[in-house]
Structure formats: structure tokens, C-alpha cells
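With one protein chain removed, the remaining protein chains of the complex are shown where they sit.
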Amino acid sequence: MSLNQLGIVRRTIARADPAAVARLSKLGVATIHEAMGRVGLMKPYMRPVYAGAHVCGTAVTVLLHPGDNWMLHVAAEQLREGDVIVAACSADSDDGFFGELLATSFRARGGLGLVIDGGVRDVKDLTAMQFPVFSRAVSAKGTVKATLGSVNVPVVCAGALVNPGDVIVADDDGVVVVPAASASQAADASEAREANEAEKRTRLAAGALGLDMYKMRELLEKAGLKYVD
Amino acid sequence: MSLNQLGIVRRTIARADPAAVARLSKLGVATIHEAMGRVGLMKPYMRPVYAGAHVCGTAVTVLLHPGDNWMLHVAAEQLREGDVIVAACSADSDDGFFGELLATSFRARGGLGLVIDGGVRDVKDLTAMQFPVFSRAVSAKGTVKATLGSVNVPVVCAGALVNPGDVIVADDDGVVVVPAASASQAADASEAREANEAEKRTRLAAGALGLDMYKMRELLEKAGLKYVD
Amino acid sequence: MSLNQLGIVRRTIARADPAAVARLSKLGVATIHEAMGRVGLMKPYMRPVYAGAHVCGTAVTVLLHPGDNWMLHVAAEQLREGDVIVAACSADSDDGFFGELLATSFRARGGLGLVIDGGVRDVKDLTAMQFPVFSRAVSAKGTVKATLGSVNVPVVCAGALVNPGDVIVADDDGVVVVPAASASQAADASEAREANEAEKRTRLAAGALGLDMYKMRELLEKAGLKYVD
Amino acid sequence: MSLNQLGIVRRTIARADPAAVARLSKLGVATIHEAMGRVGLMKPYMRPVYAGAHVCGTAVTVLLHPGDNWMLHVAAEQLREGDVIVAACSADSDDGFFGELLATSFRARGGLGLVIDGGVRDVKDLTAMQFPVFSRAVSAKGTVKATLGSVNVPVVCAGALVNPGDVIVADDDGVVVVPAASASQAADASEAREANEAEKRTRLAAGALGLDMYKMRELLEKAGLKYVD
Amino acid sequence: MSLNQLGIVRRTIARADPAAVARLSKLGVATIHEAMGRVGLMKPYMRPVYAGAHVCGTAVTVLLHPGDNWMLHVAAEQLREGDVIVAACSADSDDGFFGELLATSFRARGGLGLVIDGGVRDVKDLTAMQFPVFSRAVSAKGTVKATLGSVNVPVVCAGALVNPGDVIVADDDGVVVVPAASASQAADASEAREANEAEKRTRLAAGALGLDMYKMRELLEKAGLKYVD
Partner (left out) sequence: MSLNQLGIVRRTIARADPAAVARLSKLGVATIHEAMGRVGLMKPYMRPVYAGAHVCGTAVTVLLHPGDNWMLHVAAEQLREGDVIVAACSADSDDGFFGELLATSFRARGGLGLVIDGGVRDVKDLTAMQFPVFSRAVSAKGTVKATLGSVNVPVVCAGALVNPGDVIVADDDGVVVVPAASASQAADASEAREANEAEKRTRLAAGALGLDMYKMRELLEKAGLKYVD
């Protein structure tokens, strides 16, 4: 492995199986994260720029520097239909790296949305376009194009490791990363979990208690729980 | 008083007078807080998960541990019609302790809403259900059920002391706690304040100045305010 | 210059040229900030209290103290049609300095909106009134009227210097300050930038790459960018 | 209970048993907190103004408003030998409420130290005096004396409920509150814990593993832990 | 005034009167800030990199961009004996803009210290050199030299406006800016305040109460303070 991961654009990446991506696109982030054993979630400071934003696709990763969005332009060329751009930054930065012109370009090249550990702008336009963006901040501050980063190298974005080609699912609850090789397995586990929830919902709505449904009473007593009046 | 408040579920609590709760439910948090002499407000990081959320009810309190929502299941059984669940945590945690299954259960048992010094998930579903939730964060991260906390003990939630049975009022402006014994008095003072505001509004809308309405000019001059051109 | 800027109300200020203000009111914050050479932007923690809020007008500045909104009442009298109140605070404070009664008063006196490095309340009412407010926080906590600040002195608000009479433009992307003397120049530069974007948008939507449009390929190669498979 | 807790000075408070305070003064905050079942700890943002600061005494509580230290002067008169001043604030404020003049006064009246959910100044002097102060911030910003708070009412300070007379113990690890009525019981439990640790330390220093000492291997296996090569 | 303040180095600045600077150098930040009427203080997140750091001198200002320290090299040439470098940044950045090589250079050119709204590195070396640095963060992350900022233009640093030539005083309590034209006046007021404190200290140490010394009892009673047992 080379010491330096900067200044590299990888053109060939192994994208997750499209069938698995399609299945995951029907499921919520909370369900998938739970089904995967609670790994791969980005930090909760990552929020959608408009309520109801949702995206599911394969990651094209970008490593940026604070105040510099040069590599987002480089990344546009690497997009294929169904990709989600995932942009990490070499240090925390709330600058507005991305706006509606880049969104227009990404969409024209097949990009479905953006997940960025940085700021974005043109919120009104992005909302009108319904281009889903999940970011750490909104900021009108533009950026320069001066320093090399990389495209399609492994990145740490908002606390989660993302490899190019991984599945990215994002909704109102956050952003989860599903390793490309585990996509089908994750879809299986998530669908099973989802199926299981419908019955629980019905019972709970009828007034059943989780204490009984999940058989917690004995465990609670053993742990020492005391009921007092 | 026992040293240890963990591992206790109090089944009998003194809920605030329903008539006072009903009156408070018609008033805004800012008005009530002001009328109470500016005490009992939770920190402003507590935000509704959807715009326009509003709840007013009697507190069933829960003490949780980071990453563990076991006690929310225990609390469900203690709910009565008109209760609001107030969940504190033994240390700051943004984990998603609560989602739509628990919301379904709480509602089926009479719960009106949730105030939690922690994270929640299933924002889309909670919005669709119009189940009002006020939280410090949104996070898809689920929790375990491993460590005892307590139900219906006094808790400090987002900087405010909450005793079981206190009135909790929450809207777009924040969350206020009205001690059960003061509920009628708080409703009196809030209604008086509210009544007083209608007249002020009319005069201000007509161009009157607060400087004159509140007779501030003399005090300002005495304090040394200088007008210059 | 006097040592002490507290306790002063300046009645005569040089407001920016109304024609320039009118032109700037048709442009976005991100465009104006970019056109001005990326200076004058407030910190990104300043957010609108409702989505879609927008305001453009001339600044009447206020210097407040934590938990004290006395000077907002003093400022109301200094408003003219087309002004925006810009309130700074002598130390960080999330208190709710402002609500719908003051909004009613400001509007009646010609005020178009508020930008405050502090908290506000009555979010529901402000939204119903469509009175645009940009703030660092929402808080139900009211304030006292006890300590002198100033009106129409230079203030630092959310990291930006604001002189009375400067143009304030605020939208979903943030808040930018245009010095009164530069308003026409800023409008020129912003309009030029805006005009230029329409053509770029069309080309990007057709699939053109920023790499080619902005002639970046040579610079990237010179900087050492490597494409690998 | 009165609605309004502002504007009150309670002169007679029930201080914890001096013998228990003396015993607790020999123990660390982490040990006491653990022995009490992990309740009563202030948030970890409370830090000593100099390394090695330590204090243990009975609480005289103060409720302040942002930017206003009037009540600290009122509190000085209520101090007895062995007291620790605990100052809460009605909203988050980093202002410098306290400096060496007040430290001189508190010490002269028997005060042992200060715990304040706000800022302090004169760090160099406080260090030279070795007057232990635990605060949320350091700030040179002074305060006014304009608004009533209270002395010796129950307060929530940095997330913990403090009643007048409770024992406050603070060291490099944080600040813990021991309810006055539980002081002896807490001292018993803490001393037992402390005694128990000496033997553990010796065994661990000799290379013993917690896995064996605490008999964790079976539980880990049962929970599903897998060892792989 | 030009629209764009970027790309400018002002060589001639009006430094504050050296005699006033010398007088201010003997006074604490809290005293000076108080004497100036509580204006001009930087935010309390600005902390010294080693305990006891202190500096007083005339400002050479620098405007940086996130992750880019080019202008610090440009600023070095503009230093005169007795200057303090004050570096602002166009957006929040914790990057390590400064280390011991630049400290060596600044000192060789007459620089007394650095105040930077950004990160610094080489803390161990800076401490050994006793080169006073006040910053928002410590970070090993280096920076590039790619984008123009400015030297000796007015900047907003950590919330305070700094004009080139202003007096900067920094110690354990924070950083205060004294406008060049007010330096003598500020020194007068600060010395008067300091002189006044010695007598207060003696009386407080003897057990006198601020309540009596500052004649607060009547005001408190008038404000409605109630003493209860």
C-alpha cells in the first residue's frame, strides 16, 4: 500500500450487486443498520437538506480538503447510473462545497444524490430539484479549486469507513454504509426484520406490552427491578 | 432516602389536576414559562422531530443509560391516558432509543408523546402518525436492553428537574415543566398573561412603541442612554 | 473614537442606495457572497426559523447583553421602511430575545425581518406571519430589560462586521452583509455571475463536464493527478 | 410549593454530617460516584481551573441569570466554615461571573471552593491562591448586578440536582453530589470500594487478567464471543 | 471602499502609542476589558497553548482561508518589534496553521506572540520557547499555500473586530482588543480600576461583605429579595 492516498482517481471500482441495491432501496436506514448488527452508521450530525430526502445507490468516494471542491468536478466524470457521491474531508469544514450547478451535473451523469461531511448551499434549488443531499452543514461559502484530493479511494466519512462501490442508504434517520460484498446478506436480514415488525406493530397497537411480547419480565426481575407503590 | 435510585419502578404517582392540564394545553410554552417566573425550561437543544409538534400531559419519568432503552418498555405499562413519557439519560447519548413501534405501544396505552434527552429514529413514521416527540438528536442507531434504570423517580432531563406527575408542555419553542402542585396557579398566571397580550398586539400593530407602552423612556434616560445624530 | 460604545442610540445613519438594495433582493446569498470575493458571510449556525424565509434590507444594528432585550424596544423607534434589524450580543446567549409581539411592532414600523446572534421564540406565530427571522437558536426563555446596550453602532454579528445602513441579505443558505458603499458594485458583480450561471446549467444538464467547461484537465495533470484502473 | 423560586434567600439549611464530609474528603470522585450507583455526577464539561484542584464540602446553592453575578454577593453572607458554593444559571452562559475578589471574600467567610455552571476569570490568581474552582468555561467577561436569583433553593447545576447542604466533592475527574441524608452511607460504600481496589491493583500489577479476576470468561462465551486466529 | 479585501498587504499601519502599550502590558485582560466597558473581548474558546502565557503588543492582522497558511509567511515581513500577529480565518478551521518554525521566524522579526482563530501545532516546542500563542485548537494537521488572503486589513477574529495597530492583550483569562486610538484612555481606566481593587481585597479578606461594601442591601430589598428561614 502506498503511503500517500492523495492525487489518485480510480476509474474501475467493484459496485455492489444492483439487485441487492434495489432491495435495500425499499428499506429504512434504521432497519438496515439494526439488521447489520449496528455497524456502518454515519454520525447523527449528518442531516438531509430537506425533509423526506431519501437515496440508495453505490458509492463513488471523494476525499476533499477544507474549502476546496476541486475533486467533486473530477468525481463527476466517474459517475455511472445509480451512483451516490460520498465526500469526506481531510479536516472538519462547514464550507459550501456543493450547490445546484454540481447537482445538475451529477444528475446528468447518473448520480442519484450526495452524502458529504461538509457544507452545501443552494438549499432552495436542491429542494426544488428534489436532489437528495445529506450534509453536516448548510453554508453559502464557496470554495476554491487548488489542492489535489482523490476519487474512489477508501474514505472515512462522518465516522464511517466507505469503500468505493459500497451501498449507501440515506433517509430522515441518517446514513448507513453497506459493504458491497455484504449487500445481499444485508438485504436478506433487513427484509426479515421488516417482515417481523408488521406483526409486532399490530399487537402493540392492540395494547400488548413489549414486556410480554419480548418476555422481559423474568430478566428484569433477575436483574433486580423492584416495583413499589 | 435511599442512596440508589436505580432499579425502581414506582406504580403510584400523583398526577397534576386534569382540569389544570387541560387549561395549560391551550397555552404556549413561552407564555407558561414566562408566567412561572422563568423556571422549569429544558435546554433549547430539545427540538420537535416535526414542525408544529405539540403535547401537554402528565409526566411518567424514565431514567435510561446510554445505548440502552430497556426501561422504555417498562414505562409503557405505567402509562395512563394523558401521560407524556419523559426520558433522561445517565450520560449524554444521541443513540436512537425510540421509534415507531414504541410510539405505537405508548399511544395504545394512553401516552400522548415523548420528551427524551437522547436520540430517536423513524422520523418519517412518527411524522405520519403525528406522534409528538421532542429530542436532542435523530439517530438510526438502535439500543440494547441490558441495564436497569428506573421509572417514576425524579429525573433531570435536559437541565430541568421533572417529578412524576408534573405537567409537561412542549411546542416549537421548547419544553417546560410545571410542578404538579403548581399547575392551576401556572394556568392562572399564563391565561392572565395571554389575555394581556391581545391588547398589546393590537396597539403595536397600529404603530405604538414598546418604549411608550411599557413606559421605558424615563428608565432608559436614568440608566444613561444617549441619543446622537 | 470613544472607549465605550455602550449606551448610545444613533438616529442618523447612511442607508445603502435603495436601487441597489432592490437589485440585491432578487439574488441569492451564495451568489452575492461569491461575487463579493467571499467576505461578509455570517457563521453557518445562523438558520431561518422557517424554511424558505428570505429578507433583504438595510441594517439597523443593536448590541444586546445575554438575557436582556431592552435595546430591541429602543431599536423599534429607529426603523424605517425597508430596514432589517441586526442584533449582536456581548456574549454567546441562546435566550429567546424576540417573539411575535416585537415582530408585530417591527413590521408596523417598517421592519422587514430580524437577524439575531441569539435565540427567538413564538416560532409558530412568526411562521404564520411570514416574518423572516434568522437566529442561532430557538428558545422559549424570555429576557429582562435591565442593562444598556446600543443601537446603530458597528457590531460583530455571528462573525461578520455590520455597520448601520449596510445591506443584509438572508435566505436558506445563510446571511451576508454588503457594505452600504459597495451595494451597487456588489449587485453588478452578482448579476453578472447569475447571468453566467444559466448557460453553465444548460450545458451541465446536457452532460458536459466541469472538467472540460472550466478547462481543469491540464491544471490537474500538472498538479500530479493520477488516473488508475 | 410556590410557583416562583426566584428572589429567595434561605438562611437555615440542613448541612450534611461533618464526620461524613470528612470521610468523603479523603475519597476520589470516581470512587464515590461508583459507590453511589452512578447517580449525581455533573456533566464532564465541568473542569478544574488548575490541575490538581480538589474540594469537598457542604453546598450553599445559588441560582444566577446569564451575565449577572449579583446573587454570589448575597451568597457570601450565608457561608459557614466548610461550605462549597454551587452556582447554577437559568440559561447556558460562559460569562466570567467570578474572580479573585469574590474568592477572597468566600474564603474569608469559610468557603472552601466554587462549582459553577458558567465562566470564571482571574485564573492566574485563583491558582496562586489555590482556591479550587470547577467551571464550564474561563472568560474575562464581567457581569452586571441587576436581576434577582436565589440562594439556597434546589438547583440543577451541570445536569445534577443539588439541594442546599448536600455534599459536593470535586477533583480532576469531575464533580459529584452526595445527598445530605446519604452522606454516611455513601462514605461507607466508597471506603469499602476503595479497600477492595488495593488488592485488585496488586494482582493486576502482577499480570493477572480482569477476565479471570472478575470471572468474565464464561459470561463472554455465553454472550457469543468468538476467538479467531 | 473596495468590494474585495482579499489579496492586499498594507505596509503602513498606525500602531498604538508604545507608552500606552507598555502600561497595558502590566494589566490583566479581565481588568482592561472591564475598564473599557466590556467590549472588545474575543470568544472564550480562545485558550493559551501553555498555562501562564501572556502577551501585549500591537496587531499585525492576517486573513487566512481554511487549511491555508500562506499569508502568515507574508505577514512575517510586515512585523516590527512589539507586534502581535492576529490571524482570522474566512471560515471555522481547526487546522494547524502555525508551528515552531514560524514562531522562530516571527520572534526573529520582532513578533511577540500569536492570536489565531484556528489551530496550531508543535505545542511542546512553543512551550519550551515560551512563545505565547492563543488559539481555538491544537492540531498536527499542516496546511497548504495556495490561496490569497490579506495582511493588515480589518478582521473579525474570534468574534472581535481587530484593526491593524490595535493593542492586543492576552493572558489566561482570554484575549482583549484595545483600539489604537483608545489605548491611553484604556490604560488610565484600567489602572484606576486596579488601584481600587487592592483596598477592596484587603477589606474582603478581613471578612467584609460585598453586600455592605457595594451598598447592595437596599437595592436588593427594593428588587424584592426575601430572606426566609
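Before moving on, here are some points about what is shown:
Here the chain labels run A, B, C, D and E in written order, and each chain numbers its own residues starting at 1.
Simple rule for what comes next: a residue touches a chain if its C-beta (ideal position, glycine included) is under 8 Å from a C-beta of that chain, and two chains touch if they have at least 3 such contacts.
Model, not experiment: these values are computed from the prediction.
Counting contacts over the entire complex, the absent chain touches A, B, D, E. Contact with the omitted chain, checked across D:Val21, D:Leu41, D:Val55 or D:Leu101, is made by D:Leu41. Annotation: of E:Glu34, E:Asp94 or E:Asp173, E:Asp94 touches the absent chain (contact as defined above). Checked against the full complex, the one of B:Asp17, B:Asp92 or B:Glu191 touching the unshown chain is B:Asp92.
Against the chain not shown here, subunit D presents residues 28-30, 33-34, 38, 41, 44, 47, 51-52, 171-174, 176, 197, 200-201, 204-211, 214, 216, 220, 223-229.
In the full complex, subunit B contacts the hidden chain through residues 65-68, 90-95, 139, 141, 144, 146-147.
Residues of subunit A that touch the chain left out of the display are 1-6, 36-39, 43, 90, 92, 154, 156, 159-161, 179, 181-182, 185-186, 189.
What we mean here is this: only the chains that are shown with their structure count from here on.
Taking CA atoms, the transformation carrying subunit A onto subunit D includes a rotation by 180°, reported to the nearest 5. Inter-chain centre distance (subunit A to subunit B, centres taken as mean C-alpha positions): 31 Å. In subunit E, the residues touching two or more other chains are 38, 90, 92. Taken as a graph of touching chains, this assembly fits none of the simple shapes: it is neither a line, a ring, a star nor a complete graph.
Under the contact rule stated at the top, the pairs of chains that touch are A-B, A-C, A-E, B-C, B-D, C-D, C-E, D-E.
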